[in-house]
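My questions all concern the structure below.
Yeah, one chain of the complex is gone here, protein chain that is, but the others are all in their spots.
Entry: chain A
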Amino acid sequence: MTMNAISRSQIYVLDQDAALDFYVNKLGMEVNTDQDLGFMRWLTVNLPGDPEREILLEKPGPPALDPATAEQVRDLLTKGALGGYLFMTTDDARKTHEDLVAKGVEITDEPTERPYGIDFGIRDPFGNRIRIGQMFPRA
């Protein structure tokens, strides 16, 4: 038995419409699935040309979480302490950074050259951390 891909990841967002605006209109991702299942809105996005790897943008709330726990999740998320962390790669970190600044995206860490590549950090509107790197080939 061999597992062969990471196909879906999940992060919490506070508002799925605002999440769509950020991940699609600002970061340039594509909607993979946006379906009202009745019990929840199943909303996933992927990078263009890579529909095999989706990110589920899930809104915390009852009945999946009890109301008090959902509030704790929202509290931690907005403090930047929830741990949702996306790492993405790009061909050109400095250009991508420039584009995102122009779109008003919050930069948490300016592009810096490191042994492994050039990378920078951004935050989504809810508090999730995202890191974008132009990676050097592995030795």
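To be clear about the criterion, a contact is a pair of C-beta atoms (placed from the backbone, for glycine too) under 8 Å apart; a residue touches a chain by one contact, two chains touch by 3 or more; residues count from 1.
By our rule, contacts and distances are computed from a predicted model.
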Per UniProt record, name of the chain withheld from view ["AraC-like DNA-binding protein", "YCII-related domain-containing protein", "Branched-chain amino acid ABC transporter permease" or "Alpha-ketoacid dehydrogenase subunit beta"]: "AraC-like DNA-binding protein"
Touch as defined at the start, partner being the missing chain; which of A:34, A:52 or A:71 qualifies? A:71
Considering the complete complex, of A:21, A:66, A:92 or A:106, the missing chain is touched by A:106
In the complete complex, which positions of chain A touch the hidden chain? 14, 71, 74-75, 78-80, 106-110, 123, 126-127
